Every structure is written in structure tokens, then in C-alpha cells.
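For this view, one protein chain was removed and the others were kept in their places.
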Amino acid sequence: MLTAIQNLGGWITLTAIAVFAITGVLAGLRKGADIFSLLVFGMVTALGGGTIRDMILNVPVFWVDELVFVWVAAGASLLAFFVYRMFSQVYQVLLYLDAIGVALFTIQAIDKVLNLGHPPLIAVIMGVITGIGGGLIRDILTDRPTLLMRRDLYATPILLGSIVYIALLHFVPDFVFSWLAAMIFIFGLRASAIYWDLTMPGWLTTKSEK
Amino acid sequence: MLTAIQNLGGWITLTAIAVFAITGVLAGLRKGADIFSLLVFGMVTALGGGTIRDMILNVPVFWVDELVFVWVAAGASLLAFFVYRMFSQVYQVLLYLDAIGVALFTIQAIDKVLNLGHPPLIAVIMGVITGIGGGLIRDILTDRPTLLMRRDLYATPILLGSIVYIALLHFVPDFVFSWLAAMIFIFGLRASAIYWDLTMPGWLTTKSEK
Partner (left out) sequence: MLTAIQNLGGWITLTAIAVFAITGVLAGLRKGADIFSLLVFGMVTALGGGTIRDMILNVPVFWVDELVFVWVAAGASLLAFFVYRMFSQVYQVLLYLDAIGVALFTIQAIDKVLNLGHPPLIAVIMGVITGIGGGLIRDILTDRPTLLMRRDLYATPILLGSIVYIALLHFVPDFVFSWLAAMIFIFGLRASAIYWDLTMPGWLTTKSEK
């Protein structure tokens, strides 16, 4: 079952990378950009968060020796460009796929960091960096307000889910259960935010000063 | 006396991290953001400069094995959110605290880089990166013109102070004196800039083209 999940994890990771790449291309498309720039946006969105994580941890950057990640990110970006009318029709679907990708990226990052022997706090931070880093770089390069400045609940499910996952690993001696529960928690919270347009409660938010 | 200063230095560093975190939160507050984004802004402002420095130097990133820095940055950020009305009233005080923090970060970075055996030029560059790196990332993530585009004298005291400190270390065989003199130099110049609203002389500045 563990191996099955890890195998499944491999496929979901590749799916997540593809989906992230597509969201990067879509961000650029809306602003108007040429195919090369869109390729960069797609690849940076898909690979950027994990790159920052690995540079901070001083371990080899994950895609430098695993070219499949690069090919999938590049292929999905080019595909997205050529069929983008289709993708913008299914943008809502993409948001949900992105939520699965975020959940998986975050949890795999936490596993990686814990296995390197770092404490839970570092694992949570790296989970968040991996989950949102690529999207932040995408927003900066495409000259948009970063996702941290937007209203919808995007990063919070990642942070809470990271804490939930580590707590589960600690208190429940069942890796598979913890893994599935945290996945469902992150995806469920993010999907709810998309579906019902949830935002932070007012007392946890500030208004822009005019 | 040296140990006393180093102990004192430890406390001032933690104070500096807290103050930097608070300035990050305030930057986000003014634009309107939720608590999680503000937490990221606070932590990035407090820890970002040193992170870039350590990644470029290819040494372990300072907070990965020293969790106290992370906790202080996170705690100060959350505190700043919940009592921000107080903080915005004392914003002027914060500017001066920030000036102390910048002076300390810069000088400690120079000590670190010189102790790693790098030449003075690299030490100056890393002093500047440590002093302004966190603020630059904060400005980028909160979608503001970066501090390098603003008028007030912020980065120049850091650069000049770095050079003064290294010259003192070279010519005055007294670490404590050099350390105190450089601290006073950087803080004094920055505090003067805040108090009298100093900017660069005109011949060292260009005007924006319309």
C-alpha cells in the first residue's frame, strides 16, 4: 500500500507539475506574451517552489538530476499554449487540479525535509515554500499582484495542512492514513475556498489604506 | 568585553529580527492582506537578506539550524498583526529600531564572511545584501516600488558603514572599538536621514523621465 501510494505519488507529482505549468502559461496568456516567455512562466511555476526549497536546504535541486520533471513542465507549457482556448474554458477544472497539486507538493516536501533530519518547524516552512514559491515567481515575472496580496484562501490551507500532517505523523502511527488525511484536508479546504469563494474572516485581515 | 558584546549582540540580533518582521507586516497591512500573507511578509523581511547571503556563499542557511530566529520572526509578525494600531502609532520609533537592526545585521554579516576567509570586497557585498535583501523581497511581494527606487537614504549608510568597518578592523587593532564605531556610524547616518529627511545630493541622483 505504501509502495502503491508512492507509485501513485510519482504519477500525481507529474500531473501536479503539468497542472502548475499550465497555470503559469495561463497567467502569461492573459497579459499577452510570446511562446518563449510562456514556456518560462510555465516551467518556473512548476519547478520554482521546489528549487527555492532545495537551494535553502543546500541539497541538489530536484530537477537537475531528474529530467522527467523538466520535460513534463516544458511539454505541458507548450501544449497549454497551443490548445489554450480549451484550457481557458476548463479553467475552473484547473483550479481544482491545482489544489490537488498543491496538496501533493506540500506533503512530499514535508516528507523530504523530515527525512533529511530537520525539525518539524523547518518542514512546515519548506512545505509552504514548495507550495507557493512557484506561483509567487510566476506572479512577479508576469507583473501581477502576488498571490499573497489576493483575497482568496490559497496559502492558508497549505500552512494548516502542513501542521495537520506533522501532527498526524506524530500521533498516529500510520503513514498511509496520515498522508491521505492531510491530502484530503488541504485539498478539501482549498476546494471549498474555490467553490464557495471563501476568504479569511475579517478580524484576520486588513483593508488597503487609500 | 568581547563576550559581553557578543552576548549583547545575540539579544540585539533577536530584537533586530523582531523589528524587521514588524516592518514587513506593516508594509503588508497598508496594502491590505490576510494574516497568513502578513506572516510571510514578516518572516521574509526578517530572514530574507541573510538567506540570500548564505545561499550565495554556499554555507548552511542560518535559520535552518537555529530555530530561535524563526520563532522570533513568526512571533513578532503575529504580535504585530494583533496590535498593529499600536505599532502604526509608533511607526517613527520603529524606523529607528530598524536602523539599529540594519546596522547590526550588516556588521555581523561582515564578521561572518571575513571569518569564512573571503576578501573584504565580498564582505562588503554580503553586508549590503544582508542589510537590504529582506526589505527588497518584502517590497516585491507586497507590490511596492523597491526600497532602491525610493528617495530616502537607506542603503547608502549600509554601504559606507561596511567600508568604514573593514577599514577600522584593518587599521585599528581593537575589535570592540571598530565594532562600536561602525555601529554608531551606520545608525547615526540612517537616523539622521530619518530625522532630517536627508536624500542623496542632486549630482548623485537622476530624475525620472516623463
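For reference, chains read A and B in written order, and residue numbers begin at 1 within each chain.
Definition applied: contacts are C-beta pairs under 8 Å (C-beta built on N, C-alpha and C of every residue); 3 or more make two chains touch, one makes a residue touch a chain.
This structure is a prediction, so every number in the text was calculated from the model and none was measured.
Trainee: Can you say which of A:Val70, A:Leu97, A:Leu147 or A:Leu160 touches the chain missing from this structure?
Mentor: Of all options in A:Val70, A:Leu97, A:Leu147 or A:Leu160, contact with the hidden chain holds for A:Val70.
Trainee: Out of B:Ile12, B:Val25, B:Val40 or B:Ala155, which is the one that touches the chain we can't see?
Mentor: B:Ala155
Trainee: Who touches the missing chain here, A:Gly10, A:Pro60 or A:Pro145?
Mentor: A:Pro60
Trainee: Touch as defined at the start, partner being the missing chain; which of A:Thr23, A:Thr51 or A:Ser77 qualifies?
Mentor: Answering carefully, the residue with contact to the hidden chain is A:Thr51.
Trainee: Touching the hidden chain in the full complex, which residues of chain A are there? Just list them.
Mentor: Where chain A meets the chain not shown: residues 28-38, 40-41, 51, 55, 58, 60-61, 64, 67, 70-71, 81, 84, 140-143.
Trainee: Residues of chain B in contact with the chain that isn't shown?
Mentor: These residues of chain B touch the chain that is not shown: 55-58, 118-119, 121-122, 125, 128, 136, 140, 145-146, 148-149, 151, 155-156, 159, 199-200, 204-209.
Please note the rule applied: only the chains that are shown with their structure count from here on.
Trainee: With a Cα-based fit, what is the angle in degrees between chain A and its identical partner chain B, given to the nearest 5?
Mentor: 120
Trainee: How many angstrom lie between the CA centroids of chain A and chain B, rounded to a whole number?
Mentor: About 30 Å separates the centre of chain A from that of chain B.
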